[in-house]
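What you see is part of a larger complex, with each chain still in position.
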Amino acid sequence: MKIRTAELHRIAMPDPGDASGLAALIDEGALDPATIVAILGKTPGNGLTNDHTREFATRTVASLLAARLGLTEDDVRSRILLLFSGGTEGMLAPHLLVFTRAPAPEGAAPGPALAIGLARSAPLAPAQIGRLAELDAAAAATRAALADAGLDDPRTVAWVQVKCPIPTPGALHGARDLAAASIPGMKHLSRAAAALGVAVALGEVARRAIEDDDAIGAHLERGTRRACVTAAIDSPCVDVMVLGNGAGWAGDQRIGSTVLKDMLDAPAVAALLDRLGLPAAPQLTRDQRDRLVGVILKGDPPSDDRLRGGRHVMLDDSDIGPIRHYRAAMGGMLGALTGDNHVYLSGGAEHQAPPGGAVLALIVRNR
Amino acid sequence: MKIRTAELHRIAMPDPGDASGLAALIDEGALDPATIVAILGKTPGNGLTNDHTREFATRTVASLLAARLGLTEDDVRSRILLLFSGGTEGMLAPHLLVFTRAPAPEGAAPGPALAIGLARSAPLAPAQIGRLAELDAAAAATRAALADAGLDDPRTVAWVQVKCPIPTPGALHGARDLAAASIPGMKHLSRAAAALGVAVALGEVARRAIEDDDAIGAHLERGTRRACVTAAIDSPCVDVMVLGNGAGWAGDQRIGSTVLKDMLDAPAVAALLDRLGLPAAPQLTRDQRDRLVGVILKGDPPSDDRLRGGRHVMLDDSDIGPIRHYRAAMGGMLGALTGDNHVYLSGGAEHQAPPGGAVLALIVRNR
Amino acid sequence: MKIRTAELHRIAMPDPGDASGLAALIDEGALDPATIVAILGKTPGNGLTNDHTREFATRTVASLLAARLGLTEDDVRSRILLLFSGGTEGMLAPHLLVFTRAPAPEGAAPGPALAIGLARSAPLAPAQIGRLAELDAAAAATRAALADAGLDDPRTVAWVQVKCPIPTPGALHGARDLAAASIPGMKHLSRAAAALGVAVALGEVARRAIEDDDAIGAHLERGTRRACVTAAIDSPCVDVMVLGNGAGWAGDQRIGSTVLKDMLDAPAVAALLDRLGLPAAPQLTRDQRDRLVGVILKGDPPSDDRLRGGRHVMLDDSDIGPIRHYRAAMGGMLGALTGDNHVYLSGGAEHQAPPGGAVLALIVRNR
């Protein structure tokens, strides 16, 4: 089998209209745009319904890549998984995580090393979103992505990054056959359905245990513990990117993931850093930080107003949404150990993290 | 000299209208209201101009203590330093820090142990606020509080908690002889003046190095590194509470303080925990957490849009003020090490912390 | 039958901790506190879940009246209908509407004049809120209030002001037998149930047309068109104040009400002003404004994102809630005609106003 290589580049993108960091890397020859398979972006909007920075940044990046690749913007959006998430509250920094994949150079030593598998479902109709149809589409896409990565054993998968669809706001106002009547409601159910699909594909939940549509969004303690699902308006498909450490891959990067049981579970973060060869005591040194390329966290505030017995106000603040409080707090919590403020941190962890907890993936350079 | 004892009680106050936690402690006999000298409270408002939770909580507490002590509310507010700060963003919990002081029991072993000294300046006129007159009043009050605590050597002082005045909004609209024209501006200058006063009293800045009113709020890198100054509307005086570990004090609690050089300076926090006998690896255990009674942090976001090279949006977010982002993030950063979410965390660290950094006090039980 | 007199006093209350305007009126002898039967207050908070200004202002007013009347605060809260609503966005002014009722002076000319009837239901259990039990309790209380006012014909009623209960947040987190799982959800259903109860009592909806609990909050185009229902946490009862122009009442004030079909229905407002003897051309003169004592509006933004064909963003703004946009806009719309900015303007018009429309009551002095 042909050996491949995968790599993650982290690039600052301080403004949604400014892709100069990405352009510079391409112009320097450090990044071949033809090898880009996915870009995760964190933008400085509110991350909620009226956050236009996601689409603005998507267009900025797609426009640049279209020019560099000689494609239309639509082609770029179709060929590369573009997954922008708003909200850089607190100390968090807007940035891009650019994933590339290519044949390994001649004679490259085989892994295990960072492996990437990709797949896309057929388009879903609005009425399929948030329902079993989406769950099954997500499961099938996850299996296809596993195969694409050559990760035969689902247990070796560290992380599944998923983009799931929601209907356009226009379709929502007055719609009757949708799983939910609001954009937040649709996002919730679409993420829940896709996450359960991943859990089925990874063997974490049995498909037969899910009877009907009502299971989606219920019993939130069950699900996958290795996925980050984001709902987006710009595609009707479920897009899946599987990440793991594969034998058929050569390269200098590795990925690991873990589960945080609550917002204060720094010990779980420290244990994962340790396992990846970056022990924090209590914080990574500058050299260690340089080897931490990507940090992806998916989680939510507690579902009640308590954290380890202390009252918090995240759920009851009508001026700042719960997830905005959460992102700011978790950026600080992770930063205490990593010494860094670049986190692709996203809320809406239905069937992905234990309620009130989170899941975390770290991608590191070996040296 | 008569040996005294000082103690800090941390009490949940989830709602500004609910002092039942304080009432319960009094009713159980665990807290003699006659010994209370100061109460710091963290309330769940926005901590900004229109945060009414501070005054609401102040009245709730004052009303309870008035009933228990047989005083008027005004008497309570005059006799006890009540210092409420709004803003429990992210995981932070609204709570009270109740400081008591009393003669030590017969035969109590002398310290060093937690020591408290108190003093109040004469009332300031609106035109004195934010100017040298306030600076000198704060310096004199700090010296008086040191004497009151029997802490003869200023170097032994760990922390100086200060409440400084601002004019009422009514006085601001249209006023001409004030140091600043807005409530945020007045708070800024009043804190700055009081903090420089503390620095003078503690020997951290020479009085003669401060020529005129313009020095207040300029050269923000100089100042004290052991104070937390809060501006409030309900008193025209500068109130000072000095905290240290004094030989003439018996008791089971100790205080320590440190400086954080930026928002990610977890190592400084870890070092202070270590010094106080509570090593975090990476986080305090439950038993250790029970011994951490009080956490007070004063700091501000960076003055530019960078944190260790990563862009942040705290300064440019017109929907959420910088300090709200900051409190949420710092609550997470501290919580990673302490495992707890009770922090009296306040912004506006002019002349108190290095720009972009913070100062931190921890009060712990010895066993 | 003994002739009575009713009067409305409008009093500025710029801060929720400051009842000095009310105190002054009492001290001047212009207002006998023993005659106060209801106080509606508009406070400067966000009017949403974490708006503490409502309870703060309630306590401030109750404390003052307790002192003046020689009662406890609890007695005051039980004897006087205190109905505080948060949110003075845009140009709106925080203020109190103080309703008094007393025997008419000897020889007073009989009306019709402003009439007030009051009634209170038995306490509702949390599980009854938002359900038929609350609807029937509201209907019965409305009938009792009609009788209390001597307004025998429901068609002569101009306005029914209702305070309906919601469970405390503590009861919500984890509760199972409630009609809704969130505070906004409970408020929605409780208002809806109470409004349908008023509609039944006023003959606007037939009781037999309401089959079961599911009718509450459905078919929102039906309901009353003469009520303003506000949900509050501080009482488990449905409190009703009926306002009309009664023959058995003497006095100088009158009330009228109307329906606005959308947010721009200024012609309906102008017609009501005209009917009450205050024609606006286009705006009330200063003399006319002095005769406009009370303005109460209940309404909501459109349920879709259009207003007369123009797109609006009220529903999709995650930084500012829809009702905050609405209050600011409607304050301007009404102010264009009245020339004034005192409106008790409240959202949540389920079964009270036509969807996207509003209901409006004006209380004017005859000369």
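Order as written gives the chain letters A, B and C; numbering starts at 1 within each chain.
We take it that contacts are C-beta pairs under 8 Å (C-beta built on N, C-alpha and C of every residue); 3 or more make two chains touch, one makes a residue touch a chain.
Owing to the predicted nature of the structure, the values given are computational and were not obtained by experimental measurement.
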Subunit number of the complete homomer, 3 shown here: 4
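Following the convention adopted for this analysis, only the chains that are shown with their structure count from here on.
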Copies chain C and chain A - interface residue numbers shared by over half, same or different: same
Distance from chain B to chain A - Cα centre to Cα centre, in angstrom: 40
Between chain B and chain C, centroid-to-centroid distance (C-alpha), Å: 42
Rounded Å distance between chain A and chain C, as computed from the means of their C-alpha atoms: 47
Two or more partner chains touched - positions in chain A: 46, 305, 313, 317, 319
Residue ranges of chain A touching chain B (in the complex, touch as defined): 12, 14, 44, 46, 88-95, 263-264, 266-267, 269-270, 280-283, 305, 307-308, 310-314, 317, 319-320, 324-326, 328-337, 339-342
Chain C-facing residues of chain A, complex: 46, 48-51, 169, 173-174, 183, 304-305, 313, 316-319, 321
Interface residues, chain B side, partner chain C - complex: 15-17, 44-45, 50, 52-53, 55-56, 59, 319
